[in-house]
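Just one protein chain is left out here, and the rest sit where they should.
Labels run A, B and C following the written order; every chain starts at residue 1.
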Amino acid sequence: MTNVSVMTFNILSVLPILVLAGFGMIVLFVDILFSKRLGDKNILAYLSLAGIIIAAIVSRGTTPIALYSFNETFVIDNYSLFFNFIFLLSTGLVILISHQYMKRENINYGEYYALILFSTIGMMLMASGADLLNIYIGLEVMSISIYVLTGLKRSKLTSNEASLKYFLLGAFATGFLLYGVSIIYGATGSFNLKEIADFLINKGDVTGPFVYLGVGLIIIGLGFKVASVPFHAWVPDVYEGAPTAVTAFMSVGPKAAAFAAFIRILMTAFGSTHYEWQKIVYVLAILTMTVGNVVAVAQTNIKRMLAYSSIAHAGYLLVALVAANTLGVSGMLFYLLTYVFMNIGVFAIVIILSQRNDGFMQINDYAGLGYKHPLLAIAMTLFLLSMAGIPPTAGFIGKFYIFSAAIKSGYIGLAVIGMINSVISVYYYLRVTVVMYMQEPVREFYPLTISPFIVAAVVISVIGTLHLGIFPSKIMELVQQSILTMR
Amino acid sequence: MSLPLLSLITFLPIIGVFLILLMDSKDRELIRLTSLLVSTIVFFISLPLYFNFDSHTYDMQFVEKLRWIPSFGINYYIGIDGISLFLILLATFLTPISVLASWHVTKNVKEYMIAMLTLETAMVGVFVSLDAFLFFVFWELMLIPMYLLIGIWGGPRRVYATIKFFLYTTAGSVFMFLAIIGLYFLNYRATDEYTFSLLEFYRLDLSFAVQFWLFIAFFLAFAIKVPMFPFHTWLPDAHVEAPTAGSVILAGVLLKMGTYGFIRFCLPLFPEVSYAFIPVISWMAIVGIIYGALVALVQDDLKKLVAYSSVSHLGFVMLGIFAFNIQGIEGSITQMVNHGLSTGALFLIVGMLYERRHTRMIADFGGLTKRIPVFAIFFMIVTLSSIGLPGLNGFVGEFLILVGTFKSRILYASIATSGIVLAAVYMLWMFQRVMFNEITHEENKMLKDISKRELVILIPIVFLIFWIGIYPNSLLRKMDTSVNHLLMQIGEKANIVSVAQGQKNPNQLKHNSIPKIDIVSESKQEW
Amino acid sequence: MITVTHYIVLSAILFTLGVVGVLIRRNAIVVFMCIELMLNAVNLSFVAFAHYLHSMNGQLFVFFTMTVAAAEAAVGLAIIVAVFRNKETVNIDDINIMKW
Partner (left out) sequence: MVEHSMLNLVALILLFPILGTAVNGLVGKRLKKETVSYIACGSVGLSFFTATLVFSGLLLLPPHERLFEKQLFSWIESGSFKAAAGLQVDPLSILLTLIITGIGLLIHIYSIGYMHEDKGYHRYFCYLNLFTFSMLLLVLGNNFLLMFIGWEAVGLCSYLLIGFWFEKKSASDAAKKAFIVNRVGDFGFALGIMLIFLTFHTIDYTEVFHAASQGNFPVGSFTITMITLLLFVGATGKSAQIPLYTWLPDAMEGPTPVSALIHAATMVTAGVYMIARCNVLYMLSPLTMTVVASIGAATALFAASIGLVQNDIKRVLAYSTVSQLGYMFLACGVGAFTAGVFHLVTHAFFKALLFLGSGSVIHALSGEMDVRKMGGLRHHIPVTYKTFLIGTVAIAGIPPFAGFFSKDEILLESLTYGNLIYWSVAAVASLFTAFYMFRLLFLTFHGKSRVEHHVMEHLHESPKNMTIPLIVLAGLSSIGGFLGIPGAHVMSTFLSPVFSASGHTKVSGAEISVHHGEGNPYLMMVVSTAIALTGIFIAYQMYIKKPELPKKLAERFRFIYRVLLNKYYVDEIYTALFVNPTRKIAVFFWKCVDIQIIDGSVNGIARSIGWFSSNLRYLQTGYVRNYAFYIVVGCIFIIVLAALGK
């Protein structure tokens, strides 16, 4: 245990979180105090971005050892730092793409930015949680913010509906999570992941099926957040109903956070009993990939299609989780990062093209895009190819990483199923490009107003997608480093 | 370190892509000229590969090796031997020709040329890669521009065709991808070294069962690409819908990636299973030969006819590869080049007819020779080359393949030879209906004979058709050492494996019946 | 003697009741209350375990759960109100614009 230092109370370790919280507050105050003079509230976006950048600066770099604090409920290690990076990046990108959208949809409330920042705090808590309690708190902070964000467009029924569904089901799933936590607590006498792990290693054989059951219930709770079948049903509806920027947000950050917690719980606390939960995750992975990809084929609404695609990607990530080796974990980290770029990239373009009240959301609306807006179309194609896992994009390397892990652990059948699924996925991603390039426009394109923010987001996503696809080695080293201090 | 010739050849087209990106899409002529220039330069700088190629060594030549993704042991590792040399040349040769053949494309010229040049990079990349991962990257990369070429500039059913093409090929290649990863870990287990280097993979000793599954995975990818019967149905659709240049590249180079894959991966990596699969693959090839020829016979669309003839021709190539002797494999490589030339030329010619008449239906033609005699000569030569007339290129490859096959399996060769008869039937019948007889359609009386641009396109091909036919040794000598080495590799490994491993494989029966004949040495065979 | 087992069984029964309630009730508020029932079932088991294990952590967790549940209730009711304002119903069976 040389790489662990324990401090009961270390304010520095939560500094990024404090920064974000502070900026969230500032945003709220600025919004309330100067609401008359703010105009289009650009300042709020700037403030949030500033908060994110400062938080990123604070949490940058790596740490040679895992720093535990707050009575060992909170840990700063390379793993959580990497996830912080993912969260901050995705939140930053989402803020870039949402500004214009919020104004257009007339929901440019100040609390939007605050909620996004708070939600990010929740995610960071989840990634850094070394204790089930902390993870639970993080999860709730994140989720409650998103419940609100989903319903932000108060006047719109779909937004209300999405919010309600997400809220009810989210709370429902959390109930299972909590029940699982209580069972684990009952069986092992602790919430602390390390202690649970120690207990299981030393006296694991006396717990009976309870640990198994507890893990299973926790898997339900987190599986809900990552959109794993059969806990996925909220995803399409909520994605469709939520304001698009929020959809972009929740398709990336919360998912990554949930996976962060997933990995940490399963690998740290229950690493010694992995052969038990692997079976569950194995089945979930297959179901998730297959249902996500197969149902995506029939979708006509791009947001819904992306929702199913998001489910499918969760499936691929679960494959790596099944592998339960370092390769798999680092693969998931890598994949999540690539997923940030490609998914937010796609949503950015969807937002650019969409009309007020979420018009222009049918895939067929994109007909002829390739000629009307070639650059947008090229970027969109790139993101979609990346999602489909075609080189030289990031998604390809990500898939390679994940399926390598599966094969390394001998899950060849799983890898084969995953690959078949990725072929199915190629179909619906390609269909979008087919529409863009190979069909005549069915209707006029409205003149687009493109803010520099969103352009920046697209450019960053493009660069990220290509860079991770062509020169992934730096990031790979980083992710491999990230998991070294984990256990 | 001298000039990184291979990298230059591989990535110069991409530089061309960037140049074109900078251009105004309305400046079509400039874009065309640039892409023509770039691809021509690439061709000329690929010529030193041939002339400086040392045919006395089987080692990889013009090797470049850079670290790419070190944490996985993935390298940018490229190099060529006598097997890949000609396929690279074929790719660099056909690209400028295809660019030239696309002169009349007016829709989105910029994107078109970008796709063409990207395609060239991917094609060359596939053939130069010595790192399995790199190979796969190029292999998949190739799909995108081809997908766009068919989908955007294709015929009426282009969307169906292009998606079919993409999905079909991807479906095959994902399994190959898994197999490559599998090899990677197997190699690690054996050598404690993480690498995707093909040359390292060659040293692996795999058990029969492992070989079997890996072989199946690679087989699917390659068989679909070739395409072997019964995985061929994407081909006619893709060909019919693709623009002329797309068909040329598709038939000329892309299909060769499959056969090349068999030589590069399946044979040396899984020699035992490849052995065991001789009957299966040979029969598939034979069925492909005859089936392709028969179906070609009754087509009424010229492009479809040529497409099915490809199925037949590539059946020969496969048969030759799985003859497991030097004549067969050298014949196959030669035939890959030949098929690229003659089928490429056929597609060009069909394209030229299409430009004139806007139809590809055989029934819409007839008697053209009278109007366009010079064109007819070229058409005739190419047709004869495709038939495999001695003295032209097609014969050399086919005959060597058949000799090779005959040496190992007389029956196969005997049946396959009938494909040559059928080739004459469908090609000549087609030629007769298009070029001979009386002109029945008024529109055909106005046709213009071959243009200067078309001459520039066809003359180099026809020159090579004759050259390879008359002096095939200029190819065979360069590949001799490499092919011999390949066979040596197979022979050695097969022996090692069969000694080291007890026979507990899934298909023991086949395995046991592996003949011990003429793999390396051309041992005498009494009949 | 009431052992921890009794508490656990009771907790399980309550939890199941909550789950069944979620599955069969139509009014969004009642559904939400069923979820609260589930959470309270969990709380019960936390307390029981804490007592059984002589550990304060379980008790602690309950406070957090309750706090979070309160926050959730606030947000949840707000959402239900928002829905009601637009749709004039809180029957969750009527709320299915988005499907398939």
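Please note the rule applied: a contact is a pair of C-beta atoms (placed from the backbone, for glycine too) under 8 Å apart; a residue touches a chain by one contact, two chains touch by 3 or more.
Since we're looking at a predicted model, the values are computed, not measured.
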Requested in this report: Taking the complete complex into account, tell me which visible chains touch the one left out.
Outcome: A, B, C
Query raised in the report: From the list B:325, B:343 or B:386, which touches the chain that is not on show?
Result: B:325
Report summary line: The one of B:295, B:336 or B:490 in touch with the missing chain is B:295
Report task. List the residues of subunit B that touch the chain left out of this view. Result -> 164, 167-168, 230, 232-234, 291, 294-295, 297-299, 325-327, 330-331, 367, 369-370, 384, 389-391, 395-396, 399-400, 402-403, 406-407, 410, 413-414, 417-418, 420-421, 424-425, 428-429, 432, 435-438, 470-473, 476-477, 480, 484, 522, 524-525, 527
**Report entry** Interface residues of subunit C (partner: the chain not displayed)
**Finding:** 19, 22-24, 26, 31, 92-93, 95-100
Query raised in the report: Where does subunit A touch the missing chain, residue by residue?
Result: 164-165, 168-169, 172-173, 176, 208-209, 212-213, 216-217, 219-220, 223-224, 230-231, 233-234, 236-237, 276, 279-280, 283, 291, 294-299, 424, 427
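Definition applied: only the chains that are shown with their structure count from here on.
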Report summary line: Per the C-alpha centroid definition, the whole-Å distance linking subunit A and subunit C comes out as 26
Query - Length of the line joining the C-alpha centres of subunit A and subunit B, rounded to whole Å - result: 43
Query raised in the report: subunit A touches which residues of subunit C in the complex?
Result: 8, 11, 15, 18-19, 22, 28, 31-32, 35, 38-39, 41-42, 45-46, 48-50, 52-53, 55, 57-58, 60-61, 64-65, 68, 71-72, 75-76, 78-80, 82-83, 85-87, 92, 95-99
Report summary line: In the complex, subunit A touches subunit C at residues 133, 136-137, 140, 144, 147-148, 151, 154-158, 160-165, 167-168, 171-172, 174-175, 178-179, 181-183, 185-186, 189-191, 236-237, 240-241
**Report entry** subunit A-touching residues of subunit B, taken from the complex the two chains share
**Finding:** 67-72, 108, 111, 133, 136-138, 140-141, 143-144, 147-148, 151-152, 158-159, 162-163, 166-167, 170-171, 174-175, 177-178, 181-182, 184-185
